[in-house]
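First the structure, in the form of structure tokens, and then the observations on it.
Take a look at subunit A:
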Amino acid sequence: MKFSGIQKIWSEWEKEIPDDHWFYVRSCIRQNFFPASERRYLDIVRGNLGRDIFEHPEHTTCGGIAYHNECIPQLTQMTIVGRQFSIMTESGYSNYVCSCVTSFGLYCEALNTWKEHPEIEAMVREKLWESCHREFEIPKSLVHASDLIYHLRHEIGAKAVHKLTNANTGEPLRVVDHVGCHYAKMFPTKGVGGAEYPHVLSGMVEAWGGESIDYPERRHCCGYGFRQYHIKENRGYCVSNTHKKLESMEPYHPDFIITNCPGCAYFLDRWQYVIAHQTRHTYGGPGQGIPVLTFEEAAGLVLGYDPWDLGLQMHQVAVEPLLDKMGVPYDPAKKYLGTNGKAIPRPELPSIIRCC
Partner candidate 1 sequence: MINKNIVIVGGGPAGLEAARTLRNAGLTPILLEGSDRLGGHLLEWDSLFPSNQKASEVLESLTADLEGIKWFTNSKVEEISRIKDIYLVRTSSGYTFQANAVLLTTGFSLFNATLKQELGYGIYDRVITNADMERYFATGEHPCIHEPKTIGFVHCVGSRDEKICNRACSKVCCATAIKQACHIKEKFPLAQVYCFYMDLRMFGRGWEDMYYNAQTKYGIRFVRGRVCEVSEGMDATLNIKAEDTLLGKPIRMKMDLLVLMSGIRPRKDTEDIASNLHIELGTDGFYSPRDPFIRTNESSNEGIFLAGTCTGPATLPETFSSARSAAARIIEYLESK
Partner candidate 2 sequence: MRERLLSGFDPFVLPFMIGMCFVLLYCLVAFVRLMGQLSRKERRRFFRSLFIPKNIARNVRDIFCDCLLHVKLWKRNPRLGYMHSSIAFGWFMIILLGHIETFLFVPHRAGLFYYPIFFRYFMVMEGTELKGSLLFFLMDFFLAVILSGIALAVYKRIHRAFFGMRRTTRLSLIDLIGLYSLWAIFPLRWIAEGFTANVAGGSFMTIPINWLLRSFMSNPENITAAWWAYSIALGTFMCVLPYSRYMHIPAEMILIPMRNAGLKVRAARRGFALVQIKSCPGCGVCIDACPMGLAGKKNSMDASAYLARQIRRNNQKNYRDIADKCLMCGKCKAVCQVQFDSISVRRLIREAVPYKLAHDYSYLSSYVESGAVSAENPVEVLYYAGCMSAQTPVIPRSVQRLLDTANISYKLMDPDGSICCGRPLILAGRSSQARELIRSNTRIIHSSGCKILIVSCPICYRMFREEYKLKGVQVLHYTEYFDMLIKEGRLAVRQGEERIAYHDPCELGRGCGIYNAPRRALSAAGSLVPVPKEKVESICCGGSLGSLTLSYQERSRIAVGSLKNLTANGPDLVVTACPLCLKTLADASDSTPVKDFAQVLCEHT
């Protein structure tokens, strides 16, 4: 691998990320799967980095899941996007940040469609006005939440409590990344580093002391694939894709997987359990999976947040070996305590792959 070649590509595929004053929209599924991620993301950006990021309680889904499952037509979905933008406009912001990669792709798609076909934009404005008497302005910039962290990665690195290194040996942790398909594959210019060699996550990993590892199926889909997953009969196909990715990264013995997409984090994590129960194979050594962190969780760990505050107990694959490696202190007793200090229901422990 020629590092100079990659750097050349990265320098050619940089994108402009505004430094402050953001309007933040959440992801539907991330809030369910890893509810702490978004909360801590806001904490990190506001608290640790001192930036202005605004979240409006009235924002909704972008309609992506319904759209990709062909439950709603594109015009409906674009009208929802218009409404989101109108909330941003009303709140006085113009830098739009979304937490979800699917949404990011959709926003890009909508903006590009409107650019190519102004008549569609006009129609959307009309529909939005008809339905809820709102108006919107096109955001000045549209970025994904991970772009922001990428932009601020060196600031985070400077404030790091724990580096992404092995606390005992000092060696950098080996990290594989998985960038959500809709992040850059649809509009390569909209992703940091483009579609083939995305830099958004590996940039963070390197800035925080880890080693980013290139593996053959790096660009492959995590296996979610919307309607593929939502129809149960097709799930074998979904899990096969994840299986392919895991098989490809296994020989590199990664310490964890970092992703920027809500669905990917969920599926790469949960499918390890399914695969273990179908093939008896685990990818992080006997009984061990490969922990999957969202970029917010990774940033949180680096900045010294408590693992349970970051919601790491919600993971299927046990994160404790990783925490031990990084030297992150944690109290096993508090793992299953809710934010109010009361015990939450404990999961049934699977037989083959460790979850704690």
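By our rule, a contact is a pair of C-beta atoms (placed from the backbone, for glycine too) under 8 Å apart; a residue touches a chain by one contact, two chains touch by 3 or more; residues count from 1.
Behind the choice of candidates: all candidates are chains of the complex that A comes from, given by their letters.
Since we're looking at a predicted model, the values are computed, not measured.
Only one entry among 1 or 2 touches subunit A in this complex, and that entry is 1. Residues 1-2, 5-6, 8-9, 194-197, 214-219, 251-252 of subunit A are the ones that touch candidate 1 when the two sit in their complex.
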